[in-house]
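Of the protein chains in this complex, all but one are displayed in their positions.
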Amino acid sequence: MPPNYPSILRQIAEAVRPEIGKGKVAGYIPALAKVPPDKFGIAIETVRGEQYYLGDADERFSIQSISKVFTLALAFRLEGENLWNRVGLEPSGNPFNSLVQLEYERGIPRNPFINAGALVIVDILLGHFSDPKAALLDLIHNLTGQDDIHFDEEVARSERETGYTNAALANFMKSHGNIHHPVAAVLDVYFHQCAIAMSCRELARAFLLFANHGSVPATGERMLTSSQSKRLNAIMLTCGFYDEAGEFAFAVGLPGKSGVGGGIVAIIPGELAIAVWSPGLNEHGNSAVGIKVLEMFTTLTGMSIF
Amino acid sequence: MPPNYPSILRQIAEAVRPEIGKGKVAGYIPALAKVPPDKFGIAIETVRGEQYYLGDADERFSIQSISKVFTLALAFRLEGENLWNRVGLEPSGNPFNSLVQLEYERGIPRNPFINAGALVIVDILLGHFSDPKAALLDLIHNLTGQDDIHFDEEVARSERETGYTNAALANFMKSHGNIHHPVAAVLDVYFHQCAIAMSCRELARAFLLFANHGSVPATGERMLTSSQSKRLNAIMLTCGFYDEAGEFAFAVGLPGKSGVGGGIVAIIPGELAIAVWSPGLNEHGNSAVGIKVLEMFTTLTGMSIF
Amino acid sequence: MPPNYPSILRQIAEAVRPEIGKGKVAGYIPALAKVPPDKFGIAIETVRGEQYYLGDADERFSIQSISKVFTLALAFRLEGENLWNRVGLEPSGNPFNSLVQLEYERGIPRNPFINAGALVIVDILLGHFSDPKAALLDLIHNLTGQDDIHFDEEVARSERETGYTNAALANFMKSHGNIHHPVAAVLDVYFHQCAIAMSCRELARAFLLFANHGSVPATGERMLTSSQSKRLNAIMLTCGFYDEAGEFAFAVGLPGKSGVGGGIVAIIPGELAIAVWSPGLNEHGNSAVGIKVLEMFTTLTGMSIF
Partner (left out) sequence: MPPNYPSILRQIAEAVRPEIGKGKVAGYIPALAKVPPDKFGIAIETVRGEQYYLGDADERFSIQSISKVFTLALAFRLEGENLWNRVGLEPSGNPFNSLVQLEYERGIPRNPFINAGALVIVDILLGHFSDPKAALLDLIHNLTGQDDIHFDEEVARSERETGYTNAALANFMKSHGNIHHPVAAVLDVYFHQCAIAMSCRELARAFLLFANHGSVPATGERMLTSSQSKRLNAIMLTCGFYDEAGEFAFAVGLPGKSGVGGGIVAIIPGELAIAVWSPGLNEHGNSAVGIKVLEMFTTLTGMSIF
């Protein structure tokens, strides 16, 4: 018998209420800094199509790094295991940012979820699509059934105007031969993917792909092989939360991905996807309340991959 | 219906036969260097007590770093979450060895499975036991029901005679205040724990503790809470295979731990533990055949935590 | 009595003849790769105006990093000690390139002679001059009396087309707030300064400024205070030769600066400047024959600052 999700969601919301609005909203671009810190939404969708949600679960926000899972899925489907010649599979394990490791490892990023890795994934997509931004939106429209999900151009423009670290990473990898297309083209796609706006409900539905072993529950369309889906889940578990990945695996024990917009999505293989949004971040750049919600969720449901 | 384990084991043994005896046996101490490279054993034990094995599954070998799971379990049971004040939970992610990271992070090892972390765990055990070596053997005797498992003193002596890196790590952490007991005492326990000799069948049985959510199937004795057991599994998945942890999670997808003696143990939560022994190592210091065996095992059984 | 410079130059030329044409010419841009490896020139000019030279001492070549001394002199004259708020004074001491150190030190380059430091110096000049390229040529025209020294535009263009590492450095420092002008403007000046073409005789004369405690011997014009001149010499001694700076100080014992075009200039304070050109580089990126020439020069003249 599946858990009583509505009751569990209410319990969680009750418990984290005092924390909501605390933490520091990402402030590196104005469009993110102005998001009200007390936004809070949760959405669950099961592989059977049941939906549970509360709070601001229908309000769209900047998904930021969560987009890296979508671009990775696109690239993995097209390249298969060849992908790993250009980007690694290991946790970055580095409290300092990734430039150091990138230098020691000669332009091969540790994994596709650090910024450098996501830039290489974009470069790969540029070799397959004349318009990777459109291809990415297509995928998300397919996964969610929502055709009006799009880029927030104000966010994308702000990302570009402050994106010197990403420009440094792309130029550095280009100097090592691991970026094949013009740096400006790579950055343009990257700044847009970070600026996709989605709601918790849309994110939960989109991530059902990974909970459902690679096919879309609503349509039955197979997008990834079962093996590819499992492997993406493994990467999410080991690399999905910056240098807090081990901590998250330890405390929550689910594959997932976070973004500095305050969103987190996680999945229980074979069962469901859950998305949380709360903009206040902890010192690792992950949603503080989001982590807590997921921790409680696994405790209360007793669900765990371990 | 559970998979047909005997048939699967035979298929695997057939497939890896050409690889057996290849790879480089650990050569840093004579006692390990003289192990015949063509040794090969597999053992499975399920939480229901069924046992399947083949090859040299009853021959004892040096478990080396696999012992770190046992000392961690002992320390975690005693200290609970306080443990994480003195050792981290994050993958080390460093192809260079851990001294660099240890320096940047002021003497706090990244996780309990790198050598530095295992030395801190020993230091913690020295605060709880007058004879941590005896306590460690007691635990293993309890888990396996085999009272004659012991230290290979020749191996322990060799470890000490060549253990300058470990002496460097312990002294360095002592300079940062993260080793409380005399360096010599810490090293003595550490060199002994690496020198424990166990067979595949014994290792599989001992690791049932982690497949069985913290209680020993044979006796029903609860050693860890269910939550503690899950958390140890999460650490094994993210940190159990040196800098190949992400690769292993990606390709195999099971919590486990390897040792340079050529042993690997992995678990499927709720179902079984599987131990492999093949002394030839890959470039990451993990048993080359062992990794391959586990990869085939998950493919053939369709079992995965993802 | 001053040494017999003509005889000493002949002795040196004789001794290094078998080495000429060996080593690897810088090949990262075509314009440098096509320079004949057997070019060889030496020029000495004393503070009293005596000139001694042999070989290809009148042929112009790409001065590359030697230009960093000229831009530093310009910036130091304008900013004085404030300069050191934005760039350090310490040897980089890093066999890996400077990106790592730059990251640990939050965008403040270790010294003005590593590329990152030279980019900051350009950024500073952009705050003082509407046309820093013209200002730089003016300085060199003043120092040498040669008004036709100019940029090799083919080299400058090639530098830009392959300058991804420098673009990475400039973007990275911009992300840390240590580049104030547009990255493209900074890179344009930098790629041009590296492309200045000068001969050994012109370089020796220009560096007399530093041998003559800050005033130009030919005109008497004071460009730097005596203290500033001494300080620039100290930086040349400790930082002028990439990660071979200590080796050079040990073997030669003179302040100087090298470039990957195969040029090296060094000075004996109060006495002379000496420039050598031989395009074959050693593994540190310094002219192999050039280092040898200077080592012999100090041995044969008995001149040393130590």
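We call the chains A, B and C, going by the order they appear; numbering starts again at 1 in every chain.
One rule holds in what follows: a residue touches a chain if its C-beta (ideal position, glycine included) is under 8 Å from a C-beta of that chain, and two chains touch if they have at least 3 such contacts.
Since the model is a prediction, treat every value here as computed from it, not as a measurement.
For the chain that is not shown, the touched chains among those present are B, C, taking the whole complex. Touching the missing chain, out of C:23, C:41, C:55 or C:91, is residue C:91. Residue in contact with the omitted chain (choice from C:74, C:170 or C:235): C:235.
Checked against the full complex, the candidates B:4, B:85 or B:171 give a single residue touching the omitted chain, namely B:171. Note on the undisplayed chain: of the listed residues C:31, C:102, C:245 or C:296, the one touching it is C:245.
For the options C:79, C:105, C:138 or C:188, the residue in contact with the chain missing from this view is C:105.
For subunit B, the residues touching the absent chain in the complete assembly are 96-97, 99-100, 103-104, 164-165, 167-169, 171-172, 174-175, 183.
Where subunit C meets the chain that is not shown, the touching residues are 88-96, 101, 104-105, 110-111, 227, 229-231, 233-235, 237-239, 243-247, 249-251, 253, 255, 269, 299, 304-306.
Basically, only the chains that are shown with their structure count from here on.
In the contact between subunit A and subunit B, the residue numbers used by both copies make up over half of all numbers at that interface. Put simply, the chain closest to the centre of the protein, by Cα centroids, is A. As a whole-number value, the distance joining the C-alpha centres of subunit A and subunit C reads 48 Å. One finds 32 Å separating the Cα centroids of subunit A and subunit B. Taken residue by residue, subunit A touches two or more other chains at 96, 104, whereas all remaining positions touch fewer.
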